[in-house]
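Only one protein chain is missing from this complex, and each of the others stays in its spot.
Chain nomenclature is as follows: A, B and C, assigned in order of appearance, with residue numbering initiated at 1 for each chain independently.
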Amino acid sequence: MASPSAAANSFPDAAYRVAVVGGTGYAGAEVVRLLLDHPQFEVAVVTSGRSAGIPLHQECPWLNTDLVLSEYAPDTWTGIDAVVLAQEAGFAAEHAAELIPHYRVIDLSADFRLRDPELYRQYYGKSPAPNLGAVYGLPELVDRDEIRNARLVANPGCHVTAALLALMPLVSLDLLTGTPIVDTKTGVSGAGRGRKETEYLFSEIAEDIRPYAVTGHRHIPEIEQMVGRPIRFTPHLIPVTRGLLGTIYAPTKAADFDAIYREFYAGEPFVRVIDGLPQTKAVRGSNRADLAVRYDERTEMLTIMVAIDNLTKGAGGVAVQNLNLMFGLPETAGLSAGGLWP
Amino acid sequence: MASPSAAANSFPDAAYRVAVVGGTGYAGAEVVRLLLDHPQFEVAVVTSGRSAGIPLHQECPWLNTDLVLSEYAPDTWTGIDAVVLAQEAGFAAEHAAELIPHYRVIDLSADFRLRDPELYRQYYGKSPAPNLGAVYGLPELVDRDEIRNARLVANPGCHVTAALLALMPLVSLDLLTGTPIVDTKTGVSGAGRGRKETEYLFSEIAEDIRPYAVTGHRHIPEIEQMVGRPIRFTPHLIPVTRGLLGTIYAPTKAADFDAIYREFYAGEPFVRVIDGLPQTKAVRGSNRADLAVRYDERTEMLTIMVAIDNLTKGAGGVAVQNLNLMFGLPETAGLSAGGLWP
Amino acid sequence: MASPSAAANSFPDAAYRVAVVGGTGYAGAEVVRLLLDHPQFEVAVVTSGRSAGIPLHQECPWLNTDLVLSEYAPDTWTGIDAVVLAQEAGFAAEHAAELIPHYRVIDLSADFRLRDPELYRQYYGKSPAPNLGAVYGLPELVDRDEIRNARLVANPGCHVTAALLALMPLVSLDLLTGTPIVDTKTGVSGAGRGRKETEYLFSEIAEDIRPYAVTGHRHIPEIEQMVGRPIRFTPHLIPVTRGLLGTIYAPTKAADFDAIYREFYAGEPFVRVIDGLPQTKAVRGSNRADLAVRYDERTEMLTIMVAIDNLTKGAGGVAVQNLNLMFGLPETAGLSAGGLWP
Partner (left out) sequence: MASPSAAANSFPDAAYRVAVVGGTGYAGAEVVRLLLDHPQFEVAVVTSGRSAGIPLHQECPWLNTDLVLSEYAPDTWTGIDAVVLAQEAGFAAEHAAELIPHYRVIDLSADFRLRDPELYRQYYGKSPAPNLGAVYGLPELVDRDEIRNARLVANPGCHVTAALLALMPLVSLDLLTGTPIVDTKTGVSGAGRGRKETEYLFSEIAEDIRPYAVTGHRHIPEIEQMVGRPIRFTPHLIPVTRGLLGTIYAPTKAADFDAIYREFYAGEPFVRVIDGLPQTKAVRGSNRADLAVRYDERTEMLTIMVAIDNLTKGAGGVAVQNLNLMFGLPETAGLSAGGLWP
């Protein structure tokens, strides 16, 4: 028991109005989906460069709203408190500076994630964004007060969220003895809704398992800047829409890892260290991360497995979690820790 | 904006405590999922004959709760207001009489759906349940006051919900000129979680399309008792987990059917007559039904298409909708009209 | 036991060389797949407007061949006996006349399927192709000698193949008493490999069931020209790649339909009237059609169900079946009647 229904109640005390820039892609629409059922936020503006003027539910038939899509035109906005940017790389780099004087801003792209501008140039092949004091928005692993006070939050990548939740307990205790290997299996929605390459067609993806970006994936420096050492990372494309499973192989000496991980994440509302093995469907549509560890003495390696919904905990959910922190609300407001199954 | 999060708030005014009998099957667990996020109901008891004593989340890893499963033992229950029966056919027939003096009861099985006991005997091959004054729980198509006042509500079947939402506007205006054909396409979760036949294995179902129960399906008399004439009904098993699409071919003279359907469902919070064509994913996890009509003058036939989530609007969601009515709450409390996509 | 492996043997007596025009789409590549394992045909040329110069296996990694794609340039071809056109509508209309003096030609598009040019104009909105004496290539339902002698064969559409296999036994005996309803459920590969609309992305299609082209589908006149009366036809898009299930509701008086259908298709190597119910996976990758009938006395309607692989029996397989006839080979040469399961 807990949440009054979206449809049932209007909260007269609903205080904060949000503009979602790029609301018809998967990540942006996930933010809208969550905010439409949120008690203290109201979706006031949803933009779409391609579909301005069209009702949002025509582009996104799952969203039960009469909102009409508009162009990105912040000078026409009134009464907006927060802006969520869900655009291609480069948009936030160009526009964040004009927004942060007026709004609290969360950016879902990679533009402000890397501390070292050279790494951005190297992995993205473009000029890095200006330094606007962005805070890295992974609440479980950074100082939450920084998020609470930030004007600009850079949402972490979904592979990175899984890898860091798995590795940081070891890093914090300096337990790694070699190169960790991060092997992720991700649903197709991570490729976005605008991808028109043949390879993302249903008929190409269904019944297929494949690796991609075997070396040099852009998420590597984002993981390494927190882990503090090189990692080996390979993602795989799996025929599911939502869900990301990380299997992390960490060389380390024997220890009571189950206790270490449970203590590290004690009190976290959205991280659950479980007895069984994580599976992505248990967290589908949820902001929860399920995590388990198994040690293999024969090879002195810890296997850490973590399951998230790449669009919720890996994108739209953590955005709402960060919004909650930024506006002084309970961190869990409007976010379910339960999944949709089957 | 709307619903305070499950995790964030405890509602001190949460008033009603529910026992879910058979809470680890798909329909029962869907009721639990929805009630765990409901502002005015609390899940107090969840039973499972097979798994009593085990934490519910071990059987259902998607449910974020510490509840422990118990045997069906109503004499040990305290402070329970409502009981939802999500058991095999026959259980409610046997136990409803002992429950209704003490609790408001909703039964998800077919035991109390048919008014004519002979039809039950004929289609189910068993003795019908006693007459306990059960009310048929399809709020959009029955007198809601009957549900509000009922001690026992018989939840409709999922194929039936789709067929009746499609046909009753025509029936109410006496527009049918021949035998309607109901061709449904349903997700596999309708077969339940306990089905251990080989045919429901992933490797059998994936990439397959098949009809079943081509004549004589048990839902036929339940549709016909409201439509008032014979129908032709064939269901098909489709490799999706949730979702039911009904395509109904109704012989009828030309009329402005779009207007007729919009007027018939005006004001209904959970039925949406749309301009486009319904698709099941748009209502996944939602209590909404999407409906559209197209008339073919060449053959004088109206095609009505309706999409629901067989486990939500077709089972657990309508159960909560009925609970809301029975306890004087807003009909939409705790129910989202938005779907989970992609 | 039967077929020497592709890899194992070269047949010195392999006699006929085929050019496949448009060999990287699903239908064209299916023709190539089947011919690469065919004992008497050799794939000599595969064209692709977009990828000329590139090895075919780079575009189609499942094809085990070293062939390099080329432009459509018939004046450069040598020793070609047959041409299979697997292009968009309009290509064959433009080019067939220049090909048929030199080659036996099979066209997989709709250009030459309709006998009445007015219907083509009405349903396709374009000028019909010239009359080149094309023969309709549905071997089980036309005079096979016409196919054997044809210079140009128009391959039937996949929905049409299912509908006609289901209906023609009734039509031939004049048993229909009303309008037949054809409700098809089709895999996504029918939409082709070049479709870049968002709606064919994996993340949009997976876990979804939807109707499309509810009235006015282009296959309607192709069905009606053989059935001889109007039909009601609605296709549905199902999240499988291959496979088409037709459920046909035919008003008719009671008769021994099982015997009627078995007699009608007696001796056909690729049509199997079965005791159980058809399912698409049983014919995946196969040129076989599975068919069953069930009569409902209550509504005086026969339900005919037919399962085919839309890319094999519905496109590439029947093309090879027609090639076999045209070149005097056994009709079944190079075609398996077994499916790939699971």
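Brief remarks follow.
Keep in mind that, in the parts below, contacts are C-beta pairs under 8 Å (C-beta built on N, C-alpha and C of every residue); 3 or more make two chains touch, one makes a residue touch a chain.
From a predicted model like this one, the values you see are computed outputs, not experimental measurements.
When you scan C:P117, C:G133, C:G228 or C:G338 for touch with the missing chain, the hit is C:G338.
The residue touching the chain not shown here, chosen from A:G137, A:P278 or A:G338, is A:P278.
The chain that is not drawn here is touched, among residues C:R113, C:R210, C:R242 or C:K313, by C:R242. Note that of A:V20, A:L35, A:V273 or A:M301, the residue touching the chain absent from this view is A:M301.
Within the complete assembly, residues 26, 187-189, 191, 193-196, 198, 200-207, 239-241 of subunit B touch the chain that is not shown. In the full complex, subunit A contacts the hidden chain through residues 178-179, 181, 183, 185, 187, 203-204, 206-212, 214-215, 230-232, 234, 236, 238-245, 247, 249, 277-281, 284, 294-296, 298-299, 301, 303, 305, 307, 342. In the full complex, subunit C contacts the hidden chain through residues 1-11, 14, 26, 29, 33, 35-43, 58, 60-65, 189, 193, 206-207, 241-242, 269, 272, 274, 276, 279, 281-286, 288, 290, 311, 329-342.
Note that in this section only the chains that are shown with their structure count from here on.
Homomeric contact subunit A/subunit C is classed as same-residue, with over half of its interface positions used by both copies. The most distant chain from subunit A, with centres taken as the mean of CA atoms, is C.
Centre-to-centre separation of subunit B and subunit C, using mean CA positions: 40 Å.
With centres defined as mean CA coordinates, subunit C is found 45 Å away from subunit A. Under the contact definition stated at the top, the residues of subunit A that touch 2 or more other chains are 26, 189, 193, 206-207, 241.
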